[in-house]
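One protein chain omitted, others in place.
Labels for the chains are A and B, by order of writing; each one numbers its residues from 1.
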Amino acid sequence: MDNLFAIAINGIFVKNFLLVQFLGLCSFLGVSKETKSAAGMSAAVMFVMILASTAAFLIFTYLLQPLGLTFLTTISFIIIIAALVQLVEFIIRKHSPPLYRSLGIYLPLITTNCAILGVVVLNVRLEYGFLQSVFYGFTAGIGYTMVMLLMSAIRERVNVLDVPASVQGLPHAFFITTLLSMAFVNFFGVIPT
Amino acid sequence: MKLAVSVPPHIKLDDTIASINWTKIAVLIPVCMVSIYVFGIDVLSILLISVFSALITEAAIQKLQNQELTIKDGDAVLIGLILGLLLPPTVPLWIPVMGAFFAVALVKHAFGGLGSTLFNPAIAGLVFLNMSWTVLMGVDSVPHLGQYSDIMLELGAGRLIEVSPFALIGGLYLIHKKYIEWRIPLTYLLTTIVLAVLIGEDLSYVFTGMLMLGVFILAADPATSPITKNGRIIYGIFCGILTVLYGYFSYNYGLAVIFTIFFANAVSPFIEKNTYPKPVDEVMA
Partner (left out) sequence: MTEEVIEENAQEDVQESRSQVVIPLLQHKGVICEPLVSVGDTVKIGQKIGSFDNDLGAPVHASVSGEVIALEERPHPICSKMHSVVIEYDGTQEAIRFKGNRSANKDEILETLKESGIIDLDGNSVYFKLNTGKIIDSILINLTDAGDLSSNFTPENIPQIISGLKILLKASGASRGAFVVKKDDGQTNSALKGKLGGEDDIDLFPVKRGYSSTMLNLLAYEMTGMRVSNIGIPADVGVLIFSAYSALAVSEAVLEGIPPININVTVSGAVKQPGVKRSVVGTSFREVIESCGGYVGKPGKIIVNDIITGIAQFTDEVPVTKATTQIIVQSEDEVLRDKPGPCLHCARCVDVCPANILPGLIASQSDIGRYDECEKLHANSCIECGLCSMVCPSKRHLLQLIRYSKHALLRSFMIREEKESSNLKLGCASCQSPCHMGAPMIFVEGK
């Protein structure tokens, strides 16, 4: 699990954060209705994942570990992620107000997005080096983006379908996610880790 | 004199939903008969139970929702038949019932019925059964086309569909009647064979009855394949690449087709969205 190619295959396909590990689903289901907001959200999440992996690794290796403060891991990681999400919020709000409006509450919710916390905690648990941590964050972001784009295309197609009234909207998205996850697990599970 | 004042066109082709589905069922009948010959008469009970469970599920759901019964258009029969053919011959008889229920009720009707299915119901049913009762769904042998006569009759088949790749030649009739378009079957088949040869796989394991079923009936299923012409070519190539990829890692080209098409169904709206054609009157400004 050490070389970069294996990390990439794991991060994007075999252990995809959204569909295999089921982390970060609320933003996925909330924003995937339209391709524009899905793409914006994916960019924000990838940005935060890369920076959070970098910052978290640095803080953990050069601050927490030498000082014996590893019990502060979770809190410090959350603070790092929250700061980065605020930064992303400022940038998006200034740069593209329509995107900011369409993302709505899901942009600050990236703070509590378990996918990002999952990436940084996994980096620590798997004892990755610096390059591996950053790369793992990057590939996790790519996996997230890929699934978001697929899902947004599917949900745009759903607009013209004859969905029953009790299933329309979020329940339908859950059904789709179920089958999508079945497809992912069964197909990419064959690739040896 | 009472004249009908209705909208043009005033003449239409005779093809209906029912004619498309029943023709596909007719194309599958030869394979059913060969599998009964190879595996014995128990196969008939599996197929019949699968078809009837699908029919009863659809009828029950439509009656409960106070909708018009549409079992006559053959869609539930087709789903039940394909699901039955994908099973190994040693399954207990309640397995097709569960699979047909999942396929028709959850993957077809909960998604919206005919034309609204985003994933192929028969394949979804098989994957569900595979994940839930893995031991019962185990296959005894993997088909191997050692000699040319195996194309007609493959005795080493694991699932019911793999008994005879040749029996699905009726797929060409479907293309002739324009119920299926030629782009997906051609690109899928060519990509699989060319890639398998390039990688160095033994073609006698790659070319199975499952591949023929996938090429003609499953991948070209209307609701789950892209609508645009270029999209269909890309979809066929994509399916081919993924089939060889899965088969290379798992040496099981039968399941490769199933899982590939299941995953490709999810990617098909993305492919469709990005291959919209340019209309013929788009003038460069």
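One rule holds in what follows: a contact is a pair of C-beta atoms (placed from the backbone, for glycine too) under 8 Å apart; a residue touches a chain by one contact, two chains touch by 3 or more.
Because the structure is predicted, anything quoted here is derived from the model rather than measured.
If you put the hidden chain back, the residue from B:Ser116, B:Thr187 or B:Asn252 that touches it is B:Ser116.
Where subunit A meets the missing chain, the touching residues are 159-160, 162. If you put the missing chain back, the residues of subunit B touching it would be 1, 3-13, 15-17, 19-20, 113-116, 178-179, 181, 222-229, 232, 276-284.
Assume only the chains that are shown with their structure count from here on.
For the pair subunit A and subunit B, the distance between mean C-alpha positions equals 34 Å. Subunit B meets subunit A in the complex at residues 65, 106-107, 109-113, 115-116, 118-119, 124, 127-128, 130-131, 242, 246, 249-250, 259-260, 262-263, 265-267, 269-270, 272-273. Within the complex formed with subunit B, the residues of subunit A that make contact are 35, 149-150, 153-154, 156-158, 161-164, 167, 172, 175-176, 179-180, 182-184, 186-187, 190-192.
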